[in-house]
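Sending over a structure as structure tokens; questions will come in a sec.
Only one protein chain is missing; all other protein chains are in place.
In this document, chain identifiers A and B correspond to the written order of the chains, with residue numbering beginning at 1 in each.
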Amino acid sequence: MATEKFIIPIGPQHPALKEPGHFEFDVDGEVVTAASVRLGYVHRGIEKGAETRNFVQAEYLVERICGICSHVHATAFCLGVEKLAGVEAPPRAQAIRQIVAELERIHSHMLWIGVAAHEAGFDTLFMYSWRDRETVMNLLEGITGNRVNYSANVLGGVKCDIGPEQIDAILAGLEFLEERTRHYLDVVSNDALFLRRTRGIGVMTRDEAERLGVVGPTARASGVPRDIRIDAPYLLYKEFPVELIVEEAGDLEARFKVRVRELFESYRVIRALLANLPEGDLTTRIPRRIKPAETISRIEAPRGELFYFIKSNGTDMAERVKVRTPTLPNMASVVVTAVGHQLADMPMILAGIDPCFSCNDRMTVVRRNGERQSWTWEQLRQYGIEWYR
Amino acid sequence: MSTITALIALLFFPGGLVILLAGMAYEWADRKLVARFQNRIGPRWFQPLADNLKLLAKEEVIPQGVHRGLFVALPVIALSGALTAVLYVPVFGLAPSFSFAGDLIVTIYLLSLLTMCTGLAGANTLNRFSLVGATRTLTQMFSYEAPFLLALLGPALAAGSWQISEIAAYAEDHWLVLAQPIGFIVALIGLMGKLELPPFDAPEAETEIVAGPLTEYSGRGLALFHLGKGVELIVGLTLVSALYLGGVANPIAFFVKTLLLLVVLAGLQSLLARLRIDQTVGLWWRYGAILGLVQFLVLIAWEGLVA
Partner (left out) sequence: MKLMTMWRDALHGLTKKPVTQRYPFVRQEAPDRLRGHLVWNRETCTGCGLCAKDCPAEAIEVITLDKKAKRFVFRYHVDRCTFCAQCVESCRQNCISMLSDRWELAAVDKEAFLVHYGDEADVQAALAGEPDSGAPAAE
């Protein structure tokens, strides 16, 4: 019996997606039978751009890979370049970097709660969580001077100091946010209708999660105990550690709970840092020309493990900057967990991994005549040159 | 009724122009209330009017592959169904313009006409989002229609008549919300299903299927559907308040009761997440139908005992 395939395309333009990406779901009635994904709509050539700019300029370029996780990109880059140059930022700078990173995590998770609630049709939670997110944005604006793309880092340290005024503002803001977060944890865990949309949906077992290589809160919601801040501490995470937040269920409800509980950890770490802020300089000298070497730096972005590979060649420009963002491994899990669910669950499952398509589009795998081919860097460059000839 | 008065009732008051404007006013009130529940400002008073005027002024794009006649005719039929239903309910606290025995069924049918037109409109196009939306609309209609009807028949049974004006007159002396609380709850939730308000807005789930059955509509067609929805809102609110909340004897009672009901609807809208279509159907066929039947049986038993 021949069955016609009924394909529902979601994207590149769709109200469920905040950024362009293309998903195709084969549906039978309302049940999804197969799924496939195509990315690359926001490829901007940032890695190439970083090769023609000096390290100072490249830091800002790399920061603008993503709006929500901009600070971690800049921090990863700065840590990598500082490692290459053999300098270490002073402790006060590291503390400030960590504070801004945790504030960014708070802002990102609150944004995600709102977006995921909106995908479920629960607009009230969306509006209230975004209203409370304004508190964090204003705090960040007070410290760094901008609500998004904070540009707090410079190579060798930070630009902005945290004085007593900012400390008071941060502590007051955190108090308000903690109370609201407790309320959101209650809503997410107990609201009957919301649970009907999240409990048991998009289940990913621990084995599946480890096989697919998912990272971040998505993995921790399936019981995988992986967190770069604990496994490979950077900045001041050794002295001011975070606790590992893990849930076992692996469904959407677990992903909500992991992220909300991580918020409490962020509040605690920021308070500890503010109480024990080290004195000292904000920056340290770093040479313009970095001697040839390679290094990697790994950071826990709000979405998972952010991985940078930087190679220098003795000049003041990078030889190669390679970025692997957390959304890339998590995207594969969407395709796997979507099968068998209803069409109405698709936006929620997609939102469950906290996708950041802007972070994502970095590599290209080209299909020719139905076969898949991976190109090396030289092949890609040659193709580009010939295309424009 | 003489022809002139009939025409005025149809085209101007209380049908036609005035009810269209009133529909837009109630839509604004609903949006403003939901916004206030969410701690935001909400639209200004002329927003729905501006939306509809803008839509009427825009070009209507007829996509490829649709049946042209059906595409253009369906919004008109939907709106006319809603407008005709106005003539039988006591809007604005005045006696219905036309009234005959059995007009309760006719009114409910005319309201369903609007939903069916929406479903057909979605099925008419080649767009997959519309097809999924059309399926959901019709599925939802099949699920809430029976309990909603049962809930509205409760007052009819108590009043001993199928005529809305007579039921409303009976309800003025007996507050049926106290006598038939279960029926009232089923009627209220059924009204939310009929109007496709959250949590029952799966047919037009913006984040899943763009705009549901109305995805391909633009310009005049979309404006007519929106106007029809506004009119449906008023008719539904009037029906439930007239039958359950003690009739709508005069304009003041009308506005107070329907707006009170609207506040409750807006509150429920903002506090409940959207249900999936299978969950909606499950909810209705399990709890809605049972509650409706229970209420009905209680009534019949009561009538049997009393009579």
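In this text, a contact is a pair of C-beta atoms (placed from the backbone, for glycine too) under 8 Å apart; a residue touches a chain by one contact, two chains touch by 3 or more.
Treat the numbers as computed from the prediction; the structure is a model and nothing was measured.
**Q** Of the residues A:42, A:195, A:274 or A:335, I need the one that contacts the missing chain.
**A** A:195
**Q** Which is it among A:13, A:36, A:146 or A:382 that touches the chain not included here?
**A** Considering the complete complex, A:146 is the one touching the chain left out.
**Q** Can you list where chain B touches the absent chain?
**A** 35-42, 267, 270-272
**Q** What chain A residues would touch the chain not displayed?
**A** 53-54, 56-61, 63-64, 124-125, 128, 131, 134, 138, 141-146, 149, 151, 154, 159-160, 183, 186-187, 190-195
Simple rule for what comes next: only the chains that are shown with their structure count from here on.
**Q** For chain A versus chain B, what separation do you get between their C-alpha means, in angstrom?
**A** 44
**Q** Give the list of chain A residues in touch with chain B in this complex.
**A** 6-9, 14-16, 27, 29-30, 117-125, 127-128, 131, 191, 193-194, 196-197, 342-347
**Q** Show me the residue ranges of chain B that touch chain A in the complex, using the header's touch definition.
**A** Listed in rising order, the residues are 37-40, 128-129, 132, 135, 198-199, 201-202, 205-210, 270-279.
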